[in-house]
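Here the complex is missing one protein chain, while the rest keep their positions.
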Amino acid sequence: MSRVPPADRPIVQVLDVHKAFGEAEVLKGISFDVRRGEVVCIIGPSGSGKSTLIRCINALVPVTSGTIRVDGIEVVDPKIDKLALRRKVGMVFQQYNLFPHKTALENVMMAPIHVLGQDKREVEVRARALLAKVRLAGKEAAYPGEMSGGQQQRVAIARSLAMRPEVMLFDEVTAALDPETVKEVLVTIRELAEEGMTCLLVTHEMNFAREVADHVYFTDRGVIVEHGPPETLFSSAVDPRTRRFLSQVL
Amino acid sequence: MDAVPNWFRGLYETTGYNFTVFYDPYDWDRYVNGLKTTLLLAVTTILASIVIGAVGALLQGGPSRFLRGLVNGFVVVFCNTPPLVQIFFFYFGLGTLLPATQTADGLRVPLLDNVQWAIVALALFAGAFNVEIFRSGIEAVPRTTVEAAESLGYTRLKAYLYVVLPLALRVCLPALNNNLINLLKTTTLAYAIAVPETLYAVKQIWSESQNVLEMMIVLLATYAVLVGVLVWLMHRWERALRIPGYSR
Partner (left out) sequence: MTPLPSTAGDLPVLLPFRVSRTRARFTLGPVRAWLLGAWLAGLVLVMPALAQGPDAVLSPLQVILRWAPLLLTGFAFNVAISLVAMLLGTGAGVGLGLALVSEGPILRRVAWGLTQFFRNVPWLVLLFFVMFLVPFQVTVFGLRVPLPDWIKATVGFALPVMANVAEIVRGAVRSVPATQWEAAESLAFTRRQTLFRIILPQCLKRMLPPWMNVYALIAMATVQASIVGVTEMLTLTAQVHAAEGGRPELFAPLYGFALLCFFLYCYPIDRLTARLERRFETA
């Protein structure tokens, strides 16, 4: 695969993160690194804390203890400049991603104009290019309610890319789609990865993980049980929990 | 344009149906002033109640427990008590307790006159219902949509202004419009504190001219038209703000 090899210094550092919602502890000490340009997949049964973990990295959910660093920004610092963080980190969600009262083009243009204060015409040019990149040229004037799920997710990816992030987070973005549309979204993500974008995906798409990921982490009940390159993890997993999960999904 | 008054005068002479409003300038003036007062009441209370509803909904979702309890108490009380009694309570009860000035003859001039008290009472009444409607609209915006806005760098306030409020408004518009139409109808209660709105003016006319049936027809037709116009305006507004693909 012709891809930019990952650099050495990690761009995302997660160190011993704990997160509890009231009495229930959802993350029980997660630690891992993501290097620049790497594609990392997090897999695991539901309830293992994957979505919470991703939201902690983007400061949508505060951690109970531990450290998270994104390109030098201390995410867990309560006085963090959230705008600076969110310029570096883009996120795509499973559902209700887009703003239904705006067209696809407006969705992509909104944040750079309102949040970054950039010039409208420049942003429009860039937005059209991004929509073309995710293969939605011609759909600029469509509203989210008029598009299929796969199209909506691709607009959501284009919208996050409009902020020029350095890391992209994907939270089970294909889980709510039907099989035909899943493929078009995965192709888009794969192209992003091949261009060198650092991607962190929570996913159930094992084939995608096997083909595209540099590293796969298996989480269960709030801890990382096992991790490794996909070739190793999928074929010769060590931990019995991993093997049980893989045997159910593969 | 003497044709219209003449025709109605003719109608009175031939059939006995006495539509004084249309040929007597004094009655006509009273009727038109009544209409103007109704429109004044309607417009001011609609606007004020929308503001009260928006502010109340905002406070209801805020961090301060005291403010939340205050707004809840306000909503609960104003939604479950008769608006007429509320008007009386404000105009007679509070009006006499508040400080007042005096005219040169020593007559007591209250701080707010009856029209203003009517506006206050009606705006609070409709505002209480609007708080619930706006809050339901805000809640119809999914958390992920708000999270998506935040992850794009929108602050909470900006996300509220650009994403949550526009969506909440579009979603709750039918219920809001229903409430505003009810508010237009409720302005007739101001009659009870001698506010010279349409019902009051028409009653004065029929008391003097003894043409209850005719004036009643005029009154019913007037309100049918007023409400009809408002309903039409609201439909236009709803159509303009419709979200394509939402109500499948």
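As written, the chains take the letters A and B, and residue 1 is the first residue of each chain.
Here is the rule we go by: a residue touches a chain if its C-beta (ideal position, glycine included) is under 8 Å from a C-beta of that chain, and two chains touch if they have at least 3 such contacts.
Since this is a predicted model, take the numbers as computed values, not measurements.
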Chains in view touching the one left out: A, B
Touching residue (missing chain; options A:58, A:107 or A:153): A:153
Option touching the unshown chain, where B:48, B:165 or B:199 are the choices: B:199
Missing-chain contacts mapped onto chain A: 95-98, 100, 142, 144-150, 152-153, 176-181
In chain B, positions touching the absent partner: 60, 68, 72-73, 75-77, 79-86, 88-89, 92-94, 96-97, 131-133, 135-137, 139-142, 145, 167, 171-172, 175, 185-189, 191-192, 199, 203, 212-213, 216, 219-220, 223-224, 227-228, 231, 243-246, 248
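Here, only the chains that are shown with their structure count from here on.
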Centroid spacing, where centroids are CA-atom means, of chain A and chain B in whole angstrom: 49
Complex contact set, residues of chain A against chain B: 55, 58, 60, 82-83, 86-87, 89-91, 93-101, 110-111, 114-116, 143-147, 156, 159-160, 163
For the chain B and chain A complex, residues of the former touching the latter: 142-145, 147-155, 158, 162-163, 166-167, 170, 243-246, 248
